[in-house]
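What follows is one structure encoded as structure tokens, with my remarks underneath.
Only one protein chain is missing from this complex, and each of the others stays in its spot.
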Amino acid sequence: MFMQMAVTGLVLGSIYMLVASGLTLIYGIMHQVNMAHGVFFMLGAMATYYATEVLGLPYFAALFAVVLVFPIIGAAFERGIFRNIRHIWLAGYMATVGVWMLMEGLGWQVFGTEQKAVSFPITGLIKLPGGAVLPANKLWVGLIAIAIMAGVYLLVGRTSLGRQLRAVEQSPRAAELMGINADRAMAKGFALGVTLAALAGGLVSTLYSVDPSCGSTPMLKAFIIIILGGLGNVTGSVIAAYILGFIDSFGGSLLGYHAGHFMGFGLVILILIFKPSGIMGDE
Amino acid sequence: MADQSILRVENVSKHFGGLVALSGVGFHIEKGDFFGLIGPNGAGKSVMVNVVSGLYRPSQGRVEFDGRQITGLRPDRIIREGLSRTFQHSTLFFDLSVRENIMMGVRTMASVGLAEAILGTSSAREKDQAIEERAQEVIDLLGLEQQAGELAANLPYGLQKVVAIGMAIAPKPKLLILDEPLTGLVAAEVDQVMGHIASLNRQGMTIFIIEHNMRAVMNFCSRIVVLSFGNKIAEGAPGEIQRDREVIKSYLGE
Partner (left out) sequence: MNSKMAPYLKALAVMVALALLPPLVKFIAPDKWELTAHICIKILLNVGFGLCLWMMLQAGELSLGQGGFITIGGYTTGILVAKYNLISVVWLGYLAGALAAAAIALLLGYLIVHLKRIFFLLVTWSFAEMLHPVVTSFEHPFGGSMGIINIPPPEGLTIFGETWTGYYYLALVYGFAVLWIVWRIAGSKVGLITKSIGQNDTLVTFCGLYVRKYKVMIFVLGCFITGIGGGIMTSYLTAISPETFTFFTSLDIIMFNLIGGMGTITGPIVGAVILSGLNEYLFAAGYWRMVVYGLIIIFFITLLPGGMISLPAVLRKRFARKTKKQEVGLG
């Protein structure tokens, strides 16, 4: 049973990692928490559903379409909405709460209230060494998520786009002096972040059925992960994502469905007790 | 010797990761001194002030204030011991009035309780009155009567710095640390501010000033310490400092 829970933990962790790293990337570059992040997860799931079940596209083509389309949607959002709230004093991120409310509400109107599920092209069970048995879609989703993250690491570490993003993260002004258009880099960073969320949504739609509110739980998990891993710290959020994945998996199997959430929260509290400055301290 | 020292800094070093901001700096300030800390940009002057006032914990060394160890204490504890400081950049409560800003500095504020505030007991009223009276004293002393009701944000920069000094002297500190109080001021304002500070010193307040304005430092300070790249390179009376070769080199060589 241990292997079973461990492997499930890995899969969960990989999915959380996709959502959380997108969120922390956006914070790192724009210094703004995107409370509407869950909306993109939901849109990714819905888009995948419509592409496969309504338009009849094969699943991987649908995912590919997500990768093509969502950067554009993300950039449009950034240009239209998020750019304008960057300069608001009290809590620009509260405006993103407004965007979340607006989009989810519209989502319910447009997509309806029935749960939607996407079927993964590979079915059946897979036996792993150690005695774990996993449905094929779960295993593949985990592997795809890891592959996507590897791609992101390469993108951020090796490409010129990645260099631009890292420069703007360090200092937008210094980046400008080096000839980088900070505004455009931020738009690209945002686009990348929300595309990761959308991909996560597209993957999860094959595991669980989704409805327009499906984005809020992953987002809450993502926020816990970011608190644990440090705002803007992508590697930190990867590690924290897997920790939370294991907690959810072991806690869920041993203690019941909801155990994961309070254990995750409990972990946040423990960290606050023992390393209070570890979560960025005072303003 | 130790009895007369209000501040004793012993062998203080401060690292930030690999960056060494201060290295083995030591000096002492005696009661009644008008003490200056100078040095080229990046010398570590503000870091020194932040260590003394408790914002940073020194990586090494000790700080003693009025005979008591204050190394590593919380800043609010240190302030309550009788140390006051201003900040380099205009640091005020911008959405509060001048009067409210200065009231925040008064020592009695710390003793006001929640229950008595809600109920409006006589003890609360007494404390409120003491706070308001002391604030008025400071306002009169610094000539801020006209602006007392203005929002701090609406004041010209020079007056904002005066208000900041008002906040710092409101608790009648034993030691007043001024972190570059003259930056951004025009000549007339510089004279005004230095006039206030000198007057406070004449009345017995020990002054510790960090400044770039050489004329002010040399004219007013009784003793000066010079930092360069985190090290103390000279200490003495203004005349000695002006003639010190190391000091001249550190300023010209940058």
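Letters A and B name the chains as they come in the text, with residue numbers starting at 1 for each one.
Simple rule for what comes next: a contact is a pair of C-beta atoms (placed from the backbone, for glycine too) under 8 Å apart; a residue touches a chain by one contact, two chains touch by 3 or more.
The model shown is predicted, which means the values in this text are computed figures rather than measured ones.
Colleague: Could you list, sorted by label, every displayed chain in contact with the chain left out?
Modeller: Contacts of the unshown chain, counting the full complex: A, B.
Colleague: Out of B:28, B:45 or B:85, which touches the unshown chain?
Modeller: B:85
Colleague: Quick one: say which of A:77, A:100, A:120 or A:190 touches the chain that got left out.
Modeller: Answer from the full complex: A:100 touches the omitted chain.
Colleague: Which residue among B:109, B:190 or B:218 touches the omitted chain?
Modeller: Result: among the candidates, B:109 touches the missing chain.
Colleague: Mind listing the chain A residues that contact the chain we can't see here?
Modeller: 33, 81, 84-85, 88-95, 97-106, 108-109, 212, 220, 223-224, 227, 256-258, 261-262, 265, 268-269, 272-273, 276, 279-283
Colleague: Which positions on chain B touch the chain that was left off?
Modeller: Residues of chain B in touch with the missing chain: 53, 74-76, 79-80, 84-85, 87, 91-96, 100, 103-105, 107, 109-110, 112-114, 117-120, 124, 127-128, 131, 167, 171.
Definition applied: only the chains that are shown with their structure count from here on.
Colleague: Go ahead and note the Å separation of the Cα centroids belonging to chain A and chain B.
Modeller: About 48 Å separates the centre of chain A from that of chain B.
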